[in-house]
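With one protein chain withheld, the remaining protein chains of the complex are depicted in position.
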């Protein structure tokens, strides 16, 4: 371990601000991209389910008309 | 030699904005035949015509012209194709005569002087040298329809050719259609006119409006 | 089928666009006026001090040339798309890239060529050295067709869209950067009365590549926009 204590690790030899800024922004971008992709996936599935329900209703309405 | 039919549509499917217009549609058209595509608005008539003339690509299926898929050598197919869609393809700033001559050169036909008398035959006497934007919609369509007389393409694909035409124009067009069919050409068109009285061997294809 | 004469098609598409431009004078005058206005903005913005202007002149002239070419690009395919003649061009026995080549050449004659002819006047406005004048005209002569070719790709991609104008510049400007770099550096080296043949050669090479590859990209983009 290159650093003796935690706050020395955080200080990063005086460049802590820049190191943690870049690592933080990198983590933020990676996380945002990952989460948004997963959210798109679930949004899409809900849309397909809603579409299936809508078609059910239309079919039922048609049957009532014929009966 | 097996007579391959002029145009074959093989199980073509097209979906537009998540709506399936038609699914695995197949039909063929021989030389000397005229086919009318009917259906309510939004049934996909124009999309079908645009797929057959090669402007749009179907989701599945192929279009064969004289036994050859049109996507292989599109230029050869285009030489035998005459397409007139909703948009007339006539530039408003140019005069009617310039438009016709330009179209002829772009389609590799000789610019012959018949263009002038054909324009007058179609009721555009005296309007040949006036910018087309000053003409009415019907007259602008006639400038586009002059091409039917000046071109020997085998296959005509026309999207509602009779719109904005008066009685005399409709009759002239129907006479030209029968001449073309007699010479072994084929016509594929969409229209709301009833053509059965004029063309006995009329094939029809009906597209329903699918949800 | 009539005999295929490619020259007939090329000349007919070319002369149609040029006659259209001469019928609407604004199509020729607007880009030039825009070029002039952008050039006069800079001295107002950064002060009339000749030494600074002389230093900035190549960059300003070329950025103005870039932007006014962009201005003319929007109309390149828009009218033909709207009135349907683009479909007729696609459904013609001749290859689409040939008619596209004719259209880009016509666009260059309408917007690019006047710029090249007016360049000496603009150089005087920015009191560019006289020996840099030759380089400016030469780089514009080789550069503006290159701008038309690359810009036409952006125009073809966005012709079907209503709000295509801004999007087209977003697509095309990054591709203009190499042209800008070599053209301005050619003028810079010439103002120091050094040889600028190298930069011109690279511009020429880019033009050769673009005149071969761009029509193919443009015609496939047009086919996508029409479908």
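Which chain is which? They are A, B and C, in the order written, and residues in each are numbered from 1.
Here, a contact is a pair of C-beta atoms (placed from the backbone, for glycine too) under 8 Å apart; a residue touches a chain by one contact, two chains touch by 3 or more.
In this text, contacts and distances are computed from a predicted model.
Asker: Match the chain absent from this complex view to the correct UniProt protein name in "Heme exporter protein C", "NADH:ubiquinone oxidoreductase subunit C", "Multisubunit sodium/proton antiporter subunit MrpC" or "Formate dehydrogenase iron-sulfur subunit".
Answerer: "Heme exporter protein C"
Asker: One chain isn't displayed here. Which of the visible ones does it touch?
Answerer: If we consider the entire complex, the absent chain touches A, B, C.
Asker: Touching residues of subunit A against the unshown chain: what are they?
Answerer: Residues 1-3, 9, 12-15, 18-19, 21-23, 25-26, 29-30, 33-34, 37-38, 40-41, 44-45, 47-49, 51-52 of subunit A touch the chain that is not shown.
Asker: Touching the absent chain: which residues on subunit C qualify?
Answerer: 153, 157-158, 160-161, 163-164, 167, 170-171, 173-175, 177-178, 181-182, 185, 206, 213, 217, 220-221, 224-225, 227
Asker: Where does subunit B touch the missing chain, residue by residue?
Answerer: These residues of subunit B touch the chain that is not shown: 15-18, 20, 57, 59.
We adopt the following convention: only the chains that are shown with their structure count from here on.
Asker: In whole angstrom, how far does the Cα centroid of subunit B sit from the Cα centroid of subunit C?
Answerer: Averaging C-alpha atoms per chain gives centres 36 Å apart.
Asker: What whole-number Å value describes the gap between the mean CA coordinates of subunit A and subunit B?
Answerer: The mean C-alpha positions of subunit A and subunit B differ by 50 Å.
Asker: Between subunit A and subunit C, what is the gap in Å from one C-alpha centre to the other?
Answerer: The computed centroid separation for subunit A versus subunit C comes out at 43 Å.
Asker: Along subunit C, where are the residues that touch subunit B in the complex?
Answerer: It comes out as residues 1-5, 8-9, 12-13, 16, 19-20, 23-24, 79-80, 82-85, 87-95, 99, 223, 226-227.
Asker: Would you mind writing out the residues of subunit B in touch with subunit C in their complex?
Answerer: 50, 53-57, 75-76, 78-79, 81, 83, 85-94, 98, 101-103, 105-110, 152
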